[in-house]
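As you look at this complex, bear in mind that one protein chain is not there, while each of the others sits in place.
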Amino acid sequence: MNTSNIKNFAKYDLTINKVFYRNMIIMSLCIAVGISALGFMGRYMLYSSATAMGPVMPYDYAHFRNPQVTMVFLSIFIGMLPCIFAGCTFHNLRKKQGRIMELTLPTSNKEKYIWHIIVSVGFGFLLTLASVLVADLFNYLLHICVFGNEYTYSMTAKMFDILSINIPEAELAQQATKFPIYSLLSSMRLLIITSSIMGTCAYIYGNSVKYHYNIIITYGIMLGASIILAIGISVIFGAAHVNVEGDKIKGMSTDEIGMMNDLTILFYCLAAAFATIAGICVWRSYKRYCNAQITTATNK
Amino acid sequence: MNFKESKAIYLQIADYLMEKILQGTYKESERIPSVRECAADLEVNVNTCMRAYDWLCQQEVIFTKRGLGYFVSDGAKHAILKEQREEFMNETLPEIARKMQALEISPDEIMEKLKNLQ
Partner (left out) sequence: MLEIKNLTFAYRGTKDVISDLSLEFKEGGVYGLLGKNGTGKSTLLYLIMGLLKPRMGEVMMDGKNTFERHPDTLSQMFIVPEEYEMPNTTLDKYVEALRPFYPNFDEQVLNDCLEVFEMPTNMNLKDLSMGQKKKVYISLALSIRSKVLLMDEPTNGLDIPAKSQFRKALARGMNDEQIIIISTHQVRDVEMIIDHVTMINDNQVLMNEALDPETPVNLEELFLKKIGAL
């Protein structure tokens, strides 16, 4: 495997898809900034109407500078955009002519595949992050314009902080003496990370099956799978903690430490499962790419 | 150029080149277009053109100077005319004679007609 081959293929891909990538960049920046702008406008309307109404509505600047709703929408954006990008991994192969050009290009399958992953996953994530930072900056600038140098905080930092829980450190430390909180939190973090990796890889695999607009189908499949998984876990977890005496169910176990430990183990297992599924998705999509033909059952 | 079915293509190409030499378009001792240029002009297979050139070399109508291309031989015009005269005498004329006999045309009638034509 040759890095110069990957570079050559990269140059080729960027040359023929210049417009596509440019449009993706513009689209994600616009959406992110749009969310930020709309959020600001909404809050500002509430704030100005509240101020006009006086102490009846307690919506002061402290509320105003807390962009909760905006952050929710931006979180959705962070969740969705990398998946959309992953779902476009093989966009070169959408049309017959594109398949001819890419599949006959003298680079090995591995090298071409690696570049596609770098773009769809790496670039996708970076673009998402950059868009959110730009949205953040935009929000900050709006605040400065309207309110002068009033403090407002970075949405980006807050959102990525979701990986730690919104509990003050001192309280957390106190609880940890009684309950295995820290291990539970680590397992939760790992679960969130692996589930988003798995989500991205599922979109890559879905795209390798059908090169055209597979995003919606993949989303549907994943949604279905998540619901089944959630139901299954609740059943298993519930069953593990139901007290049975004789024939009768006496109620749920109140062993909170036990439950937390079980939950931690469950989360670690799930994280491992998700990582495995992600790996399988990537491997299978690579195999499909190697066997790509000019026409297939799902791509005419 | 429209090719006939009656004669090998490469020979028709050779005829075409010889015609150009007779007309003076390609002068003696001067370079003629390369095989590739000729093939492109006439829209034929390059190998077929090569065959034509080879044949003309054999007939000593043209010769090749290594690395420089093909040139019209000295006396090529004369050689071509000689060969074509021979072809006329040995092939075209007997054919006319056969036709004359079949159509019962006398040599005197031919002479009369020729005088009017020339």
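All chains are identified by letter, namely A and B, in their written order; residue positions are counted from 1 within each chain.
The rule is short, and it goes like this: a contact is a pair of C-beta atoms (placed from the backbone, for glycine too) under 8 Å apart; a residue touches a chain by one contact, two chains touch by 3 or more.
A quick note: this is a predicted structure, and the numbers were derived from the prediction, not measured.
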I'm checking contacts with the chain that's been left out. Which of A:V72, A:A225 or A:I294 qualifies?
A:I294
Residue positions on chain B contacting the omitted chain are 3-10, 36-37, 39-49, 51
By the contact definition given up top, give the residues of chain A that touch the hidden chain.
5, 8, 11-12, 15-19, 95-101, 103-109, 290-291, 293-295, 297
